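After the structure tokens below, expect a handful of questions from me.
One protein chain is absent from this view; the other protein chains keep their places.
Naming follows writing order (A, B and C), and every chain is counted from residue 1.
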Amino acid sequence: MTVYYKGFPQSDRNEAIKMVNVDELEDRVRKVMPEAAYYYIASGSENEWTWRNNTAAFNHFQIVPRSLTNMDNPSTETQFMGMDLKTPIMICPIACHGIAHKDAEVATAQGAKAAGALFSSSTYANRSVEDIATATGDSPKFFQLYLSKDWDFNKMVFDAVKSAGYKGIMLTVDALVSGYREANLRTNFTFPVPLDFFTRYVGAEGEGMSVAQMYANSAQKIGPADVAKIKEMSGLPVFVKGVMNAEDAYMAIGAGADGIVVSNHGGREIDTAPATIDMLPEIAAAVNGRVPIILDSGVRRGSHVFKALALGADLVGIGRPFLYGLALGGAKGVESVINQINNEFKILMQLTGCKTVEDVKHADIRQINYTADNLPSNTDPSVRRAYPVTKENQMEGTQDAATGASKH
Amino acid sequence: MTVYYKGFPQSDRNEAIKMVNVDELEDRVRKVMPEAAYYYIASGSENEWTWRNNTAAFNHFQIVPRSLTNMDNPSTETQFMGMDLKTPIMICPIACHGIAHKDAEVATAQGAKAAGALFSSSTYANRSVEDIATATGDSPKFFQLYLSKDWDFNKMVFDAVKSAGYKGIMLTVDALVSGYREANLRTNFTFPVPLDFFTRYVGAEGEGMSVAQMYANSAQKIGPADVAKIKEMSGLPVFVKGVMNAEDAYMAIGAGADGIVVSNHGGREIDTAPATIDMLPEIAAAVNGRVPIILDSGVRRGSHVFKALALGADLVGIGRPFLYGLALGGAKGVESVINQINNEFKILMQLTGCKTVEDVKHADIRQINYTADNLPSNTDPSVRRAYPVTKENQMEGTQDAATGASKH
Amino acid sequence: MTVYYKGFPQSDRNEAIKMVNVDELEDRVRKVMPEAAYYYIASGSENEWTWRNNTAAFNHFQIVPRSLTNMDNPSTETQFMGMDLKTPIMICPIACHGIAHKDAEVATAQGAKAAGALFSSSTYANRSVEDIATATGDSPKFFQLYLSKDWDFNKMVFDAVKSAGYKGIMLTVDALVSGYREANLRTNFTFPVPLDFFTRYVGAEGEGMSVAQMYANSAQKIGPADVAKIKEMSGLPVFVKGVMNAEDAYMAIGAGADGIVVSNHGGREIDTAPATIDMLPEIAAAVNGRVPIILDSGVRRGSHVFKALALGADLVGIGRPFLYGLALGGAKGVESVINQINNEFKILMQLTGCKTVEDVKHADIRQINYTADNLPSNTDPSVRRAYPVTKENQMEGTQDAATGASKH
Partner (left out) sequence: MTVYYKGFPQSDRNEAIKMVNVDELEDRVRKVMPEAAYYYIASGSENEWTWRNNTAAFNHFQIVPRSLTNMDNPSTETQFMGMDLKTPIMICPIACHGIAHKDAEVATAQGAKAAGALFSSSTYANRSVEDIATATGDSPKFFQLYLSKDWDFNKMVFDAVKSAGYKGIMLTVDALVSGYREANLRTNFTFPVPLDFFTRYVGAEGEGMSVAQMYANSAQKIGPADVAKIKEMSGLPVFVKGVMNAEDAYMAIGAGADGIVVSNHGGREIDTAPATIDMLPEIAAAVNGRVPIILDSGVRRGSHVFKALALGADLVGIGRPFLYGLALGGAKGVESVINQINNEFKILMQLTGCKTVEDVKHADIRQINYTADNLPSNTDPSVRRAYPVTKENQMEGTQDAATGASKH
């Protein structure tokens, strides 16, 4: 069923999604999301080179199958910042889940909880942190902060987040201004549904704002001292989100960061920034285990999760795929997406002799130079060829009398 | 002619196949195999990246033509584990040959025998090892073992295999669970014909089982000790099949393995595993001649056989191509496929001055970085352009009076 | 409106251009330029490999996003040879702007002035240096010199250029003969509008001359001594344009050059010459700050400007894009193009913590081996897929009663 918020169609589904892989959802979701909203999600900045290469670059690394491992029943459970998680996959912060579903972040958080995954909501969420907490109790939650120029606004946010039981803050530092996102220009995208913290603080509903305007509200200038200030004001651990080289990892740790998120904002900020997976080894070496590392950007497969963990990450974030799940199936749709990727990941744990997520961190990953094609399989709906129908290749009783070809 | 097993069409052909290369068969066989069975064979896990790159990666290596070699009449004969073979090409183990031909593994083994090649049958074969032995006498045969959780089942298998005159066991260690094979999900593939050992032991015909169910029957946990146990119970040499790096080669040899099969299961288990040819040099260096090495996965050409031998393999296995040959021509079809690849291989022996298969192991192979395209030739049916017909380019007497264009 | 010079259509527009990126103009301009003139601009020599790779090679380098930079309001202003510029982007010399606009170089110079960019006009300009100076006062201007065999002609040019207030001479040394430009052969291109200096000196209007004839007029032989001679006769700083390796940079500096232009003439001379960005690091190291460096060839994006500055350039020239802007919008069109690329550049300065152009010269640039695809984004007009229209994905009130599909 479709409900409308001032003419904007929102799904109200709550059903598990039947899929073969999450890549299929990017096409399927076009049928349930308006074009401008779809392209707000399914796009990157400029030529979308980094968006494409974020995923393709995982093929720069290959997983070596292992044998005689004497091990079965791997477990994808993991601990993170004192939280027990059923999967190392987490929900990345994305603004305005209302473009996918009437329950917006509440439904997403419910899906994450059902999958035992760490949920994170954005400063520019439609739903309040209170509503989300009410709907999900003390399920593991992080908050993503677009630091405002206005510290009173920030204080209000910290207090709300702390009392809603969020376990940490992810300070986004790589989007001081919006990347040059051509899709939004071509579709004239504006946020169709009010953003709670804006409504609460400035009264301006945040509705109808363009992406660039929204970013212009946030602080254009963030330095090391801000990390300490946020920690002190919020009383919560602070992760610096958007670190893409060793120098900035050292800077963040020096500033007191409790963790690092290796991210290039899903290829939505600097186009021709390197893929996150290509920068992870350098950053993990610099961090050297001092603080936990989350990696996001371009994650679609269990093998992506596997490689990120093996190359130094502790948690791996997914973005667009969960939002497609939200649009196609609400909370249960989000859960389906997390489970699909986690199931693929679990198969790889068995085939590489990794009993635990910790074992995966010692897996044998190679860097052989292949033409990193990112093609789908031959039976992928987008490329599957029509199958010939002949007298010889049809199940008996289903052939056409004359031609012998199949009737079904 | 087509016969039906409970409605499932099976070829009963026994004729040599006219082909230019084996790649042509992958398209041709669609006309004689039902779609689900076809895609069970012609598919890999997930995006099929490893399946594609298994073959494309052979182009990471180039064969240097040699001159003034003072040599002719090369011979492709070779010795392997005391067996005299007419070719270093062997038949890889594939389950359920009944999806291609009514005589299933019996026909395949006959074809292998005619070509003088080592045959191997799978634990999940349709036909019994006894039937196969009856049909082929003491032609060279290896048995591929999916170790069962149930050691009585294993004992039954070993005894049958030993008395049927099989010369060795290939212990598959890289498929404890099925890779995430999307083609089978999209076609709802289940095994259409009973699997002999299942029928014999558990009464369940194995018919109608999905791939994942089948694998679930096998041991999920295999360790070094199992190698010794199998050797001891079977009284046969044991090859560890699915080794993909030096560490596991050392492990297998340490466990008493009599040989190594470098394989990633034809790209059907871990997608974005490296191609086998790319891992062979490292493994061959580790094995250092202590035990024989077989390589499989992606082999289609004489040049693939040549490169695998030159980089450290002793035998080279083919899979899908022989099954297409079985469907298109039964035993003679299998023989045609082996001979086609062997003839291509023999030409390369002459053009590189390699009198014997041993000489090939010292051939000059280079690793120049080309864009490893895997395109067909211009006259390949899939890309061949229509040829213009003009007054000037037609054989005399075949032109159209008016246009001069050819009539035929 | 379109005016005609002896039947040749020239735009007389003077309007800002609405664009998402400058790549779009290369297709749009086909509607306002005759085919032969279009392909004179939108082509390279032979297979156009260098033309293609000039732009694609920028993806050999990646921009690392930076965090906790404590900086906002970056400025793109820069000083160059004593001139204050609002942008490090300059207008490269291109012959015969009259093929795009009736006001030719005058309009281009006005656009450059409005954008605060260094303008350069070609020896083979339609409009005189005097007209250009009259129209633009003392806005920053360089003159590009095709040295003539006839030093009287050269003297006449130097005097005119000096008195018109030009601040420097760019001596083109990489086009002694025309590259093998197949597009011009296929369209029989000849210069449709008189070239001022030809008309002024030899009386021959230069009109109707082919590219090859034009080049044949210039000196076929230029050596180090010519640099000193030109400096002495012109009384202006001399930049050597067309330097593509360290050796020639040393030679040029040895010859007294006041600056280097790293250029392969936009891929219009030697095909399979390396891309300029790939040679810049070597040249910048050789120059070692002794003289300023300009880079041109293939620049389309703010990220290209960013990378060139970070790898050693002081100014970055654009060619074809500004000419498309001239055809589509006259002076204001040229200004739109410079501002589009400069705005993209400014976003990157903010996202990498570069307050000034000097800061950009210390940015973190990586050289990770990606398949350097040069694809457009998914919403680029040339590839954007039709969007499905369903009951669920349309704004309310815009659906078709029956299908629910959108009316607009």
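Simple rule for what comes next: contacts are C-beta pairs under 8 Å (C-beta built on N, C-alpha and C of every residue); 3 or more make two chains touch, one makes a residue touch a chain.
Worth saying up front: this structure is predicted, and the values here are computed from it rather than measured.
**Q** What chains on display are touched by the one that is not shown?
**A** Displayed chains contacted by the hidden chain, ordered by label: B, C.
**Q** Of the residues C:164, C:183, C:347 or C:360, which one touches the chain left out of the display?
**A** C:183
**Q** Return the single residue from C:11, C:234 or C:350 that touches the missing chain.
**A** C:11
**Q** Of the listed residues C:242, C:312 or C:353, which contacts the missing chain in the full complex?
**A** C:242
**Q** To test your reading of the contact rule: which positions on chain B touch the chain that is missing from view?
**A** These residues of chain B touch the chain that is not shown: 20-21, 58-59, 61-73, 301-303, 307, 343-344, 347-348, 350-352, 364, 366, 368-371, 373-380, 384, 387-388, 390-397.
**Q** Provide the residue numbers of chain C that touch the chain removed from this figure.
**A** Given the touch definition above, chain C has residues 2, 4, 7-9, 11, 30-35, 38-39, 42-44, 46-49, 52-53, 56-57, 173-180, 182-183, 185-187, 220-227, 240, 242-245, 247-248, 251-252, 255, 264-265, 269-275, 278-279, 369, 371-373 touching the missing chain.
Note that only the chains that are shown with their structure count from here on.
**Q** Using direct touches as single steps, what is the fewest number of steps from chain B over to chain C?
**A** Steps on the shortest route: 2.
**Q** So, comparing C-alpha centroids, which chain is the farthest one from chain C?
**A** Chain B.
**Q** When you average C-alpha coordinates per chain, which one falls nearest the overall C-alpha average? Tell me, please.
**A** A
**Q** Averaging only over C-alpha atoms, locate the centres of chain B and chain C and give their separation in whole Å.
**A** 56
**Q** Roughly how many whole angstrom separate the Cα centroids of chain A and chain B?
**A** Centre separation, chain A to chain B: 40 Å.
**Q** Which residues does chain A have that touch at least 2 chains other than itself?
**A** 369, 371, 373
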